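Only one protein chain is missing from this complex, and each of the others stays in its spot.
Showing subunit A:
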Amino acid sequence: MLHQKKSTVKTACVEAFPLAIAIAAYGMSYGVLAMQVNFSLLTTVAMSVFVFSGSAQLVTVAMLAGGAGLTSVLLTVILLNLRNLLYGAALAEGIEPAKKWTRLLAFGVTDEPFVLASARFKKVGPDPTYFAVVAAIFYIAWIFASFFGALIGNQLDPQKWGLDLAFPVTFAALLVPGLKGKPVIGTALTAVILALCLEGFKPGNELTIILTGLLAPLVGLFIHRRTSHA
């Protein structure tokens, strides 16, 4: 039993390590950007400790940089978090053996642990230990990276060092590998057109992200239906 747990922990560490480096890069970007919108070192790290959501945190600082208000940020984050409902539903069976610890493990339901754990559960069945180790590695990487990003960001001129470029470049690098299949590409192209129209109508439009996030996926659904019925 103990040997099996050790083996699970080792596997989790090996499989999580490359992603943890990517998450750290992403966390550094968040830390730098958070300092640019006047977060302190404490609040920058606190958001990583209590929220632990790369996309939500980066969206928050990006929206704040654009002058968005709390309501607008919250609505966008809720929309962005909708996928967690799916992740949770899909992972529930795999982490169920953890019983009372399930509520704690729920905190680790994000994109990367979902990808790793769903593959693991498919291979070996429910394995809450694996999920716990993977989520813990990403959590620690995320917090430390946010801290160091905030430290660096506070001392450097972001424009001079190109740190302001980290955010769009990070999202481009996250977006492009997922652009496979007509429905996804259709969603992305519609999002570009919609966002441009909304921004053209009112530059700095607070509703651009929310409306695009709500409407563009409908085009993806439409294309999916057409291609699957063809």
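Quick note on the criterion: a residue touches a chain if its C-beta (ideal position, glycine included) is under 8 Å from a C-beta of that chain, and two chains touch if they have at least 3 such contacts; residues count from 1.
Convention: contacts and distances are computed from a predicted model.
According to UniProt, the chain absent from the figure is "AzlD domain-containing protein", selected among "Cation:proton antiporter", "Carbon monoxide dehydrogenase", "AzlD domain-containing protein" or "Molybdopterin-dependent oxidoreductase". From the set A:12, A:35 or A:109, the residue in touch with the chain omitted from the display is A:109, counting the whole complex. Considering the whole complex, the residue from A:12, A:35, A:141 or A:191 that touches the absent chain is A:191. Only one residue from A:76, A:129 or A:146 touches the chain missing from this view: A:76. Although one chain is not drawn, its touching partners on subunit A can still be listed: residues 21-22, 25, 29, 39-40, 43, 46-47, 50-53, 55-57, 59-60, 62, 66, 70, 73-74, 76-89, 91-93, 95-96, 102-103, 106-107, 109, 159, 161-163, 165-179, 183-184, 187-188, 190-192, 194-196, 199-200, 203-204, 208-209, 212-213, 215-218, 220-221, 224.
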